[in-house]
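Before I ask anything, here is the structure I am working with.
One chain of protein is taken out of this complex; the other chains stay put.
On to chain A.
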Amino acid sequence: MRQKLARLVGGVAIAALALGGTAACKSDSGTDEASGGDGCGSKIAFFGALTGPNAALGINMNGGVKLAVDKYNKENADCQVTLVPLDSQGNPEQAPGLAQQAIDDTKILGIVGPAFSGESEAANPLFSEAELVHITPSATRPSLADQGWKTFFRAVGSDFSQGPAAGRYIKDVLKAEKVFVIDDQSAYGAGLADEVKKVLGAAVVSSDKVQGDGKQNDFSATVTKVKSSGATAIFYGGYYQEAGLIRKQLTAAGVTATLVAGDGVNDAAYIEGAGAAAAEGTILTCPCQPATEARGSFVDDFKALNGSEPGTYSDTAFDAANILLAGIKAGNTTRTKMLEFVKGYSGEGVAASYKFTETGELDPAQVKVWAYKVEGGKVVPDQEVPRS
């Protein structure tokens, strides 16, 4: 009897799902035809890690996009825009499927993201083919701009600005003569480490590669190498989870060398991972100004909506979303029109002024690289890294 009942309930549930599915499809295709004229019911998507080992970075950005959409909807209550969060877990293997999902939803007119460089490499070719414009607030691998993707735009400087700046900071500000370079073999981490190595040249005494994406927790072999190299500064190209563990284990082994890392580590979660004592003094670079220094009421609005302080790239993501929303507001309700709009865009955001080059890069004159420092368990702005 119980089994029969279970079968019956299951069958009904499946039938309901199938019916619901077809109904949803119908209503989708129905509104498509009507949506030619106005932007009501349009969607923009955020593409990045909302779960998985590096989710804190994506959650920061999604908070910024959410705020932009929330503001837009309050100002245009009669004609709302929906935000679709696409959780890639920062995983390049999941990115193509997710990109296709975004492409298939014809109401999505633009995307903020993909957040990381690795997933960008996997997803961007699909977007380019589908002419679906995407503005990344954070994927900084330089080569992303050289792939001929016509829909690629980057609202921050690439690692060509961040990497050398990190190198200059190590050389000119820390004045370190022996530097150990570690990277996590990701598109982003290895790319950044290569740029740093170029600037530092012979000062790099040794280097090692570790595994990112939460695949490694114990770095004792690398720590032993750093210890015997006698380096006074360490550069790490990668994300916060491994960086926190590496810093904690370095300090535990008695290594006092300063750790310098890029924007992938620039998050409070790094300090949680390393512990405040070990994290103290870490230098974090970012081609972004401090999110807490964003113009206008951004910081307060962000806190009010998301219940947490804005983090790295929250402001850039907010600006990127606003560019797309300005496009919808201006009546660009097809993907082709939206692409043209972003190409020709020029305007002010809370984090920077935006204008894109032919290849989708942020106009070099607008790129600022900042160094941040961990002090008393918090990431505080240190200085803008001087241009060479």
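The rule we apply is simple: contacts are C-beta pairs under 8 Å (C-beta built on N, C-alpha and C of every residue); 3 or more make two chains touch, one makes a residue touch a chain; residues count from 1.
We take it that contacts and distances are computed from a predicted model.
Taking the options "Branched-chain amino acid ABC transporter permease", "Cytochrome d ubiquinol oxidase subunit II", "3-oxoacyl-[acyl-carrier-protein] synthase-3" or "Putative NAD(FAD)-dependent dehydrogenase" in turn, only "Branched-chain amino acid ABC transporter permease" matches the UniProt protein name of the chain that is not displayed. Residue in contact with the omitted chain (choice from A:143, A:220, A:336 or A:383): A:220.
Only one of A:51, A:101 or A:143 touches the absent chain when the whole complex is considered: A:51.
Of the listed residues A:41, A:96, A:125 or A:275, the one in contact with the hidden chain in the full complex is A:275. Summarising the interface, chain A meets the missing chain with residues 51-53, 55-56, 185, 208-211, 214-222, 224-225, 228, 241, 244-245, 248-249, 251-254, 269, 272-277, 377.
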